[in-house]
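Take a look at the structure set out below.
A protein chain is absent from this complex, but the other protein chains hold their places.
We just call them A and B in the order they show up, numbering each chain from 1.
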Amino acid sequence: MALEKKENAIELQGITKTFGSVVANDHINLEVRRGEILALLGENGSGKTTLMNMISGIYHPDEGVIKVNGKEVTINSPMDAGKLGIGMIHQHFKLVDVFSAMDNVAMGMEGKRVKPKELKERLLKLTEKYGLEVEPEKKIYNMSVSEKQTVEILKVLYRNADILILDEPTAVLTPQETKKLFAILRKMREQGSAIIIITHKLNEVMEISDRVTILRKGQSIDTVNTCETNEKQLTELMVGRPVTLEIQRPKCENVFTRLKIVDLSVKSADGTMAVKDLSLEIKAGEILGVAGVAGSGQKELCESIAGLIPVDKGAILHNKENIVGKSPREIANLGISLGFVPEDRLGMGLVASMGMVDNILLKTYDKNKGIFIDRKPARKMAEELVKKLEVVTPGVDTPVRLMSGGNVQKVLLGREIESNPSVLVTAYPVRGLDINSSYTIYDLLNEQKKKGVAVLFIGEDLDVLLQISDRIMVMCHGEATGIVDAKTTTKEDLGLMMAGKRREEA
Amino acid sequence: MENSRKEPLIRIEKRSERSHGQIIRLRLLSVLLAIVAGGLFILFIGYNPFSVYGTIVSGAFRSTMAFQATIKLMVPLLIPALGVTLAFKMRFWNIGAEGQIIMGAIFATYFALFCWDFPHWLLMICMFLAGMLGGALWGLIPALFKAKFDTNETLFTLMLNYVALYLISFLRDGPWKDPNSSGFPKIARFGENAQLDKIFGVHAGWLIGLVLVVIVFIYLKFTKQGYEIGVVGESRATANYAGMNYKKIVLRTMAFSGGICGIAGMVQASGSDLTLTTSVAGGVGFTAIIVAWLAQLNPVGILVVSFLFAVLEKGSTVMQSAHGLSAYSADVLQGIILFFVLGCEFFVRYKFVTRRKGGHA
Partner (left out) sequence: MDFFVNFFVAAVLAGTPLLFGILGEIINEKAGHLNLGVEGMMSIGAVGGFVVGYWTDNLVFALIAAFVTGMLGALIYAVLTVTFMADQNVTGLTLTIFGIGFSNFVGDFVREKSGSTSLKLPEGILDSLGKVEIPFLTDIPVLGKLLFNYNIFVYLGVAAAILCAIYLHRTKAGLNVRAVGENPAAADAAGIPVTKLKYLNLMLGGGLCGIGGAYCSMIICNGVWVTSCVNGLGWIAVALVIFATWNPNRAILAALVFGGFSVLKYYVPQVIPSSIFDMIPFLMTIVVLVVTSIRFSKENAQPKSCGVNYFREER
C-alpha cells in the first residue's frame, strides 16, 4: 500500500475565473494526491478561496479543466461536489444556527431519512474514530467557534468525503485547538484522504503540509515539497520579492496612563455577560494588543469604550474623567476614536453605499450650524486622504462598497486618524488585507503611537500581535486572563491564556 | 457517470457595475417589453392592443377636461409616494400610506365639518395642518414601537390601514353622520368654504405636490437630516457609531413620512371628494409605494412615474365605455408592467451566461 504510487485526487488545469474586469484566477494548475496534505499558500486576494470555490461548486470556471480521480468533471453545484466526494469547510461556517449538530449533518443527505436515534449513534461512532469532541444534540448557537468547526468536519466525514478543503481553518482557533485540528487532519491523511488547506500562515504550512502550492495575484507560481523548503523561500514566492517579516516596534516614550478601565462588566445583545470585571490601563504612546478567540468580548469592550452599548458595572476613566454614561458623540469629541472592521468589513464604521466624502462626514456632519450639510471640507479631506494613503478609487464619490478591502480600511483608519484622537481603538484593521496593505496599516498605527496616542489594537493573528504590541491583554469568555509583555511572551503562552488559563500580570 | 454531466444551459453571474446611461436604457427597455406583454394580454382576451392602448392615451389627453382629470388622479399618487420615500430611504417599510392618508383626511374633515365658518384661508391652513398631523400621528405609532421594541413595521403599518378605514365607518355611522341623509349613513358634503381652491381648473393639490417634490428633493440631498436618514437606512449600528440618535431619527422621519401622506388625505377630501368616504384613499397608498419604488426613490422620478400611472388609470376608465372592457384591466396592466420592471432590475447587477460552445464534455 505504501509502495503504491499515490494517484491524483484532484487535478486542475488552466483554471481561469474573472469577476467583471478583475482576473481572480489566471490559468491555475494544481494537483493534490490521495494521502497527502497540500497547503495552498498565498496572500489575501491572491485567489485561493476563489479557486477552491470552483472545486466545491460555488463558482463556474471561465476556462480550464477539473479532473477528479483522473476523470474530467463539471461541477455545477455543491451537490455535484458532494457526489464526487469533495467536502469544503468554509472560513465562514455554513451551519444553520437554530439546528442541532445532528440536523446540520442530516440536512441535504441523499436517501431515506435516518431516525434521530440511529443518526446519533453513527455520529458518536465517527467522533470516536477521529477523536472529535461534539455533542450531537447541542444547538449551533450555543457552540463555541471550535465546536462549530468540529460540526463542519463531522458533516464532511459523515458524507464520506475523501477530498477535504479547509479555508483558513486556524484563523479562529487557539494554538492548542489548532494542534487538535491538525491531529485530526493527519488521521484523515492516514485513511487515504486528500486534503487541501488554505492558509497564509507559514509556520502552519511547515507543520502540517506535505507539499505547498503558492498563488500570487491569481497565478500559480510554484509547487514545492515542504521538506525541501523554508519559511523565507515561501515568503518570497508568495510576495514576489524578498521581504523582512519584521514589523517595527518603536520604543515607547513619555508613557502615562491615558485610559483606565476599572472592573468593567458589559452585557452582550442576547443578555449574556460579554465582559466580566475587566480592569486595564492603556497608556499614551503604547500599542496595547488584545488577543482572544473570536467572540470573547472584544467587540463589546470596544463598543463600551466608544459608548455604543450600555455598561453594566465599572468605570472607564479617560484622563481621570469617567466616560461611562456619556453619549457616543460626547466620547468621540473627547478624542476617543473607534475604528472597527467587522467580518464583512462594511457595516459599522462605514456606509457602504456612500462615497468617501459622505463617509468622512459620518462623525462630523453635525459640526457646522444650520440645517444644511456642508460637504466642502469633507471633500477636501477625502482628496487629501487619497493622496496621502494612496487610496485607489475612481472618485471620492464612488460608493465605498466598490472599493477593494485594503482601500476601504485605509479610508476608515484615515478618517479616524484625521480627527486627531487621543485614544485609538482599532479592531481587526488588517482583516483580509495583503502584506503590503497590512504594513501600511501597521505604519499608520506606529505613527500614531509615536505621536502619543494610546492605541488599543484588537487582533486575530498572534504573530502580528506579538510583534507590534508593547503589551498584550488576553481575553477569554469576557475576562482578562492576563496582561503580558509582548517582548517576552510566546505564542503558546497566549494560547493557554486564550483557553482560560490565568497568568499573573506583567 | 458523473462525466456526462454538463454545465447548465443558462446560469447566472454577477456583472461589473453598469453605467448610469445603460441602467436608464435598460429600464426603458423593460417598460417597452411590459407594454408589449400587456398588448399580448389584450390580444389574448380578444381585443386589438393598438386600439386599446390608443384609447388609454386619448382617454387621458383628448380634451382639457380629460387632462385635468388625469392630473387629478396623479395628485394622490404623487404626494404619498413622496411621503413613503422618506421612510423607504431609511429602510422603514411603511406600507401604511393608505392609513396615513385616511387619518389626514379624517383630521382635516373635522375642521371642514365643525369649523366651516372660519375665514377660508384660515380654514384651509387649519385643514392642511390637521391633515398633516393626522398622518404624522398614524406614522408615529409604528415608529414608536419600532424604535422601542424593534416591532415589525411592515405588518404594523399594514394593520393600521384597516383600523383607520373602520374609524371612518365608525364616524360615518355615528358621531359624524349627516342628519340630512335620510337613513343612509354618510358624512355631509363639505361647504364651499372648506373646498380646496382650483388653479387652472384642477384643485391646488397639484401645486402642493410640485412644491413637495422640490422640498423632499432638497431635504434628502442637502440637509443633515436627509443624510441621517441615509445612514440609518444603511445600518442602525453605523448610525449609532456616528453618534446619531436612532430613535429620534426614526420617529422624526416617520412623522414626516406620515405627515406628507396625511396632506394627500386632506387634498383628496377637500379637493376631490368634497366629503369623507371610506374610499378616500382607495388603494392609492399601495400604488404610491410602487410608484416610489419604480422611481428609485427619486422625487423627480416620482413625478414622472406618477404621471404615467395617472395616464394609465384615467385612460382605462374610458375602456369600459369604448370597448366594454372592465376598468380593472388597468390594475392588470399595471401589474404586468411592474413585473417586467421588477424583473429587469436583475440585469443591472447580474447577467445570464449560456453554456460554453460544445458544452463541457
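Operating definition for what follows: contacts are C-beta pairs under 8 Å (C-beta built on N, C-alpha and C of every residue); 3 or more make two chains touch, one makes a residue touch a chain.
Computed from a predicted structure; not experimentally measured.
*Asks:* Identify the residue among A:23, A:65 or A:109 that touches the chain left out of the display.
*Replies:* Only one of A:23, A:65 or A:109 touches the chain omitted from view, namely A:109.
*Asks:* Among the options B:195, B:268 or B:329, which residue touches the chain absent from this view?
*Replies:* Spelled out, the listed residue whose C-beta touches the missing chain is B:329.
*Asks:* Touching the absent chain in the whole complex: find that residue among A:9, A:52, A:95 or A:132.
*Replies:* Residue touching the chain left out of view: A:95.
*Asks:* I need the residue numbers on chain B that touch the omitted chain, in ascending order.
*Replies:* 12-14, 45, 93, 95, 145, 149-152, 154-156, 158-160, 162-163, 166-167, 169-170, 173-174, 283, 286-287, 289-290, 293, 324, 326, 328-332, 334-336, 338-339, 342-343, 345-346, 349-350
*Asks:* In the full complex, which residues of chain A touch the absent chain?
*Replies:* The list for chain A reads 56, 58-59, 77-79, 82-83, 88, 90, 93-99, 103-104, 106-110, 112-113, 141, 155.
In this text, only the chains that are shown with their structure count from here on.
*Asks:* Just the number, please: Cα centre separation of chain A and chain B in whole Å.
*Replies:* Chain A and chain B have C-alpha centres separated by 45 Å.
*Asks:* Sort out for me which residues of chain A touch chain B in the complex.
*Replies:* So the residues of chain A in touch with chain B come to 19-21, 60, 68, 71-74, 76, 80, 83-84, 306, 308, 327-329, 332, 338, 340, 347-354, 358, 361-363, 365-366, 371-373, 402.
*Asks:* Which positions of chain B touch chain A when the two form their complex?
*Replies:* 2-3, 5-8, 11, 13-17, 222-228, 230-231, 234-235, 237-238, 240-243, 353, 360-361
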